[in-house]
Each structure stands twice: as structure tokens, then as C-alpha cells.
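Heads up, one of the protein chains got dropped from this complex, but the rest are sitting where they should.
This part shows chain A:
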Amino acid sequence: MIADSTVWIVIAGLGLGSFILRFSVMGLTGRRPMPPWLLRHLRYAGVAILPGLVAPLVLGSALQGGPPDIPRVVAALVTLTVGWWRRDVLLSMLAGGVTFFALRGIEALL
């Protein structure tokens, strides 16, 4: 059980901190142009952190030394490939979701 006070402290701290991160550059340097090298790095911010965040979630069981969860891994690869190929977030989610449930179904039948 998580203590009530802990939850409220985390909500307040994380909420305030998140706002400061979002406001930071735009709030402070609004009228100053960013140096090109910094912008060049920032272009890859999203693609630099999200794949690293997702990889352990997909491989979860394998990182703990167990066997990989095949439906998860295959569905993840399908989602990524369809998204890359068709440039469509929704279609990519749909393909991944269908793959996941199809494989789960087959797994249950075996």
C-alpha cells in the first residue's frame, strides 16, 4: 500500500517539475535563437528516448532471465515495421494489436 502523503508529494513534485521542464527553454530564451548544433541534437530527442523506454517493456521476461514472450516481441516488430512502412500511427497500432491477440489465441489453443 502506498501512503497518501507519498502520493500527494509525488503528484505535486512531478507536476511542478514537469511544468518547469516544459516551460524551461521556451520561457527563458524565447527571443534568442538556438545554436544549430543544439537543434541538430534536439531533432533526435523523441527517437532517442522512446525506443529505449519501450525495449525493456517488450523484452520484460527475457531481461529477468526467462524466455521471451513471443507474442509481445512479434507484435512489437509488426507495429514498428508497419509504422515505418505506412507512416500511419493508427494502422500500425491496429496491426500490432491484431498480431498480439492472434498469437495469444494460438498460444492458448496449443
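By definition in this document, a contact is a pair of C-beta atoms (placed from the backbone, for glycine too) under 8 Å apart; a residue touches a chain by one contact, two chains touch by 3 or more; residues count from 1.
Definition applied: contacts and distances are computed from a predicted model.
Entry comment: the absent subunit's protein name, as recorded by UniProt, is "Inner membrane protein YgaZ", drawn from "Chemotaxis protein CheA", "Inner membrane protein YgaZ", "PadR family transcriptional regulator" or "ABC transporter permease".
Not every partner is drawn; the one left out touches chain A at residues 1-2, 4, 6-19, 21-27, 29-31, 33-34, 37-59, 63, 72, 75-76, 79-90, 92-93, 96-97, 100-101, 104.
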